[in-house]
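Report on one structure; see the data block that follows.
For this depiction, one protein chain was excluded, whereas all remaining protein chains were kept in their positions.
Up next is subunit A:
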Amino acid sequence: MSTIEVDRAAFLEGQLEPQPRRRRPKRKTVSTVIWFVVLLALTAIILYPLVWLVFSTFKPSSEFGSNPGLIPDNPTIDNYLKVFDGIAGTPLWRFFGNSLLIAVSAVVGILASSALAAYAFARIKFKGVGVLFAAMIGTLLLPFHVIIIPQYIMFQKLELVDTYVPLILPKFLATEAFFVFLMVQFIRNIPRDMDEAARIDGAGHTRIFFSIILPLIRPALITSAIFAFIWTWNDFLGPLLYVNSPEKYPLPIALRLYNDATSTSDYGATVAVSFLALLPILIFFIVFQRFLVDGVATQGLKG
C-alpha cells in the first residue's frame, strides 16, 4: 500500500494525527492539513450555488428579490406541490418521461452507430476512407447554426415536425462526429495483433467487432454515453425547433414556461423544477462515473 493511499484512508476516517508506528515528519501533516482546508474552502465556494438552489426551492416566490440569502424566511413546500401539478394540464412526470425517452434513445443511437462507424474508419481499408474521414471531421468544424435551417426544411418537407424523429434519427446515423472521432482514436490505440490473431482463427469483421473491439473500447463507450446523455438531456434548441405540442415538450422547455419575461414569472416554481431536472443527470453521472474510473483503470493490456 502506498503512502498516499494510507494518507487518504486516514483522512477519510478523520484521523489526522500521525500514526506512532509510522513516525512521519510532522511538517508533512501540517502541510496536508492546510492543503485540505484550502480544498474544502474551494469546494464550498463551488458548491454554494447548488446549495443555494436547493434551499431556495423552499422560498415562496415573493421572497426572491427581498431575500438573497441561503435560509428561507418563510419555508414552504408549495413550490414542489405546484410543480408536480405540471403546466397547462400536462403533469410534470410527462415532461420527465419525454426527456428520458429522448435521452435514452439518443444514447442507444449514438453508441450503436458511432461504434460501427468508428470501427470502419479505424480498421477497414476501403476506397475513399481518407476523404470520408476528413468530411466527418469537417462536420465537427461546421458551426451548428449553419445547418439548423436546412435541416429544419428537410424535416418539415418530410412532415416529421412535432415528432421526436428529428431529434433521435440523426443519432442513429452516426452524425455526432465527436463521438465517432473519440472512438476512432480509441480503436487505433488497440494493437492490431489481436484482430490479426482472430482473423487467423477465421473471424470476420462482425466477429472481430463484437468479440474483440467492443469489449476493449468500453471506457470510450461509457464516456460517450455520459456525454450523450447529459447533452441530450440539457438540449434546448433541438426540441424547441422540432416539437410543437406542449404535451411533447422535454424538461428544459417546460422549465422555461415557468419563467416568462412578459408576464408574471414564478421564481419559486422555476428553482424547484430546475432542481428536479438536475437530479437525474446528477444520479446518472454519479453512477456512471464509477464505471468511467474502472474503465480507465482496466484499460492497460497485459503483455
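Following the convention adopted for this analysis, a residue touches a chain if its C-beta (ideal position, glycine included) is under 8 Å from a C-beta of that chain, and two chains touch if they have at least 3 such contacts; residues count from 1.
One rule holds in what follows: contacts and distances are computed from a predicted model.
Enquirer: Since a chain is absent, check the UniProt entry for it and pick the matching name: "4Fe-4S ferredoxin-type domain-containing protein", "Extracellular solute-binding protein", "Protein translocase subunit SecD" or "Vacuolar type H+-transporting ATPase subunit I".
Expert: The chain we cannot see is recorded in UniProt as "Extracellular solute-binding protein".
Enquirer: Which residue, A:I45, A:A88 or A:I286, contacts the hidden chain when the whole complex is considered?
Expert: If we include the chain that is not displayed, A:A88 is the one touching it.
Enquirer: Check the options A:S31, A:T139 or A:Q185 and report the residue that touches the missing chain.
Expert: A:T139
Enquirer: May I ask you to list the residues on subunit A that touch the chain which is not drawn?
Expert: Output for subunit A: 60-66, 68, 87-89, 130-132, 134-135, 138-139, 142, 147-154, 156-157, 161, 237, 240-241, 244-246, 253, 256-267.
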